[in-house]
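Below is a structure I'd like to ask you about.
Removed from the display is one protein chain of the complex; every other protein chain stays in position.
Order as written gives the chain letters A and B; numbering starts at 1 within each chain.
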Amino acid sequence: MRDYLGVVWAIVVKDATVEWRTKTAFMSAVVFAILVLSILYFARDPTAVSSMDIAPGALWVTFTFAAMVGLNRAFLLERENQAIDGMLLTPVPRTAIFVGKMTGNLLFVGFVELISVPLFVLFYNVSLAGRLPQLLAVTAMATVAFVAVGTLLSAMAVRTRFAELMLPILLLPFLIPPVVGAVQLTSRILAARPASELMGWFKLLAAFDIVFCVLAILLYEATLDE
Amino acid sequence: MTARESALRTARRGQAITALALAGLAGVYVRALAFTPVERLQGPAQKIYYVHVPVAIYALAAFAVTGLLSIAYLWLRDERIDRAAEASAEVGVVFSVVMLISGPLWGKPVWGTWWAWDARLTSTLFIFLLFVGYLIMRGAIVEVDQRARFSAVLGILGLALVPFIHLTVYLFRTIHPQPILFKPSAPSLPGVMLTTILLSLGVFTLLYVGFTTQRYAVASLRALREEELLSDA
Partner (left out) sequence: MILTPQVSGAAGVNADAGAGVGAAVTDPLLVTEAVTRRYGYRRVFADVTFSLRRGEVLALLGPNGAGKTTLLRVLAGLLRPSGGSVTRNGTVGLVAHNSMAYDALTARENLAFAAKLWGIVDAARVEELLDRLGLVRWQDQRVATFSRGMTQRLAIARALIHQPDILLLDEPFHSLDDPGVADVVRLLGELVSEGRGRGRGRAIVLVTHQLERLVQLATSVGYLVHGTLVGPEPMDDRSVETIAARYRGLLNRA
């Protein structure tokens, strides 16, 4: 177990180092997030729709679109000099490679979210006071959901023609449950609705996380050459 | 018998089943229009049911078959399973298009709107898009084994996604007519209409099998031609 986690950690550190030195993907994702947040603010009739009404949707569209900019990066990096072979030659379990890649992507998306949230609060004039723990739970659960599926799909997408185009086409249908759930939860939490109104969606997110994390880890090996 | 002959024979069988199904479909519609009463509340628009309901059921069934065959493929690694999964997905996409067109045609006179973000309509739209993506991805991979493996992975993920999509839109809200056929109590449709729709279901079973069989034969013939081209080279 310690060996397994050690390998996962080594991959995460390696990916983070590479990302830190290049910063291209991260900067693009952050700039993309700022652009989406501001465009969505203006994509409404200000006399009819208050910015508060569209805020939860805007936040989640921003998170997922910005994540999509970065998700392919993890496996494109391995394609560069066929570096993935270097990992596959070692006796490291295949699932550890996937979990490492997925954890790297979680960190990546997590940092993009960390930067987007203050801007969201600023742009949409929302108050998060007292709601942070709940919002954090929603964000964590929905992010795990789409990063798990997204990491697996990107492992395939980078090896097809039109790789950049393929990931959104494959991934977006899978974003419907977690993103709709996250938007519903976010708006209810921001409106300070009772916890009983949140449970159904929380259960949906939890079930999605469990099912798709397990599936993604199990199916990763089938995406490797053999 | 050569592989080519057997594929051609499969294709002919598919054609025969399809021809039978199309004749049956004509029969169902003669019955539906001439010998089945007009529904009291919905008027003549309800006649679309006899296509819409079976085609919707078989669209989803086709995708479920693709998902199950995907599991089978990763287990057995037989390329024929992959071809069958592809054939079923393609027929599912065609049926979905028919369903998505026939639905609004009925919806306009009855709901008063062409499109409603109703639970079942929305779910099927998303599932349809998922499998369009499945077919697009197949087109973007050249190597057969890789294509089969990737498609199987996506097929399995899709199978797992369907209940989540359904749950999501259900939690959102629904205005679709409640199920009249598959429900715990006895079907609530008048007897004549029930017979017509059950006949239509039978016809669409044949249509699904016929289409899928033909599409499977096409995939086998394509694979054979690819093999031949390579051995000539």
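Here is the rule we go by: a contact is a pair of C-beta atoms (placed from the backbone, for glycine too) under 8 Å apart; a residue touches a chain by one contact, two chains touch by 3 or more.
Everything numeric here is computed off the predicted structure, so don't read it as measured data.
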Based on the whole complex, identify which of A:22, A:50 or A:125 touches the chain you can't see. A:22
Going by the touch rule given at the top, which residues of chain A touch the chain that is not shown? 3, 6-7, 10, 14, 17-18, 21-22, 77, 80-83, 85-92, 224-226
Please identify, in ascending order, the residues of chain B that touch the omitted chain? 142-145, 223, 226-227, 230
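Definition applied: only the chains that are shown with their structure count from here on.
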Cα centroid separation between chain A and chain B, in whole Å? 32
Over in the complex, which chain A residues touch chain B? Could you list them? 149, 152-153, 156, 159-162, 166, 169-170, 172-174, 176-177, 180-181, 184, 200-201, 204, 207-208, 211-212, 215, 219, 222-223, 225-226
Complex contact set, residues of chain B against chain A: 74, 126-127, 129-130, 133, 136-137, 140-142, 145-146, 149-150, 152-154, 156-158, 160-161, 164-165, 167-168, 171-172
